[in-house]
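Here is chain A:
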Amino acid sequence: MPEYELHVEDREVVTPGELLAEGQVVASDGTYTEGDRVYSKVTGLADIQGRTIRVIPLAGPYRPTPGDLVVGVVREVRFSTWLVDIRAPLPATLHVSNALEEEVDLIETDLSRYLREGDVIAAVVKEVNPVQQTELSILEEDAPVRLGRLEGGRVVDIDPVKVPRVIGREGSMIRMLKRELECDIIVGANGRIYVRARKEPKSRREALAARALREIERRSHLKGLTEWLRSNLRRLARW
Partner candidate 1 sequence: MPEEEPERLISEDGLRLDGRKPDEMRPIKIRAGVLKRADGSAYVEVGANRIVAAVYGPRELHPRHKQKPDRAVVRFRYNMAPFSVDERKRPGPDRRSIEISKLSKEALEPAIFTEYYPRTAIDIFVEVLQADAGTRCAGITAASVALADAGIEMRDLVAACAAGKVDGHIVLDPMYYEDGHGEADVPLAMMPKEGEITLLQMDGDMTPEELKKAIRLAKKGCKIIYKEQRRALKRKYGEEE
Partner candidate 2 sequence: MPLDQDLLARLKRHEVLEALRAGERVDGRDFEEFRPIELRTDVISKANGSALIHLGNTQLVVGVKLEVGTPYPDTPDEGALAVNAELVPLADPTFEPGPPDENAIELSRVVDRGIRESEMIDLKSLCIQEGEHCWVTFVDIHVLDHDGNLFDASLLASVAALHRTRVPRAEVVDDEVEVDETETTPLEVRDFPVSVTLALVDEHLLVDPCLDEEVVMDARVTVTVTEEGRICAVQKGERGSLPEHLLDDAIDLAVKKAEEIRRVVKAQL
């Protein structure tokens, strides 16, 4: 049985350069190794599952990962691509072949016919190359939501590291919000959230959803957040 020693506890806040473990452990996300020593490379929560140790960042930019559902904003229309802001350090590209089912003659077609600057889209991260160039797609069939342009509604940006809290355990938080406020909500892994009310008064419902999302962001460390928010929403949601 190989030996190992842990230097931090599960769920402990750790900082860059902090020694997490020594010996035969599996060093995962948010860590780096030197010999058989494992260190944290971010400020975050140590997460220890058996011999696997990782650090869940408590802050930081969105790092695109293939398969992520993201909410983006079209920044620029180019010859054969759209440049899309997804709140990552660099903009992503959406190539026409990943956006349109039909063939288009690029010489003849102005792509802003389909998507123009300022449009909000739901997309899936298709590929990230080693130099962080990110390719999006809006043609993925098994996507959890309808991809492409999102009309009406509003967009709320929160800290990307808080996204899991917005979703909640097995989606409990987001289900509660959708039900209480009767809104469609798409949570991008990039911390950009699209909200559209299904019923009047639409703008008040959406405003309240935005407030609720910010509360989750601010109080993400609290236990029992879903219940606390539910009772507050019931009090506030009197149309």
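The set was built so that all candidates are chains of the complex that A comes from, given by their letters.
Throughout what follows, contacts are C-beta pairs under 8 Å (C-beta built on N, C-alpha and C of every residue); 3 or more make two chains touch, one makes a residue touch a chain; residues count from 1.
What you see is a predicted model, and the numbers here were worked out from it, not measured in a lab.
Candidates 1 or 2 all come from the same complex, and the one touching chain A there is 1.
Interface residues of chain A, counted against candidate 1 in their complex, comprise 12-13, 15-19, 32, 39, 41-43, 57-61, 89-91, 131-132, 161, 221.
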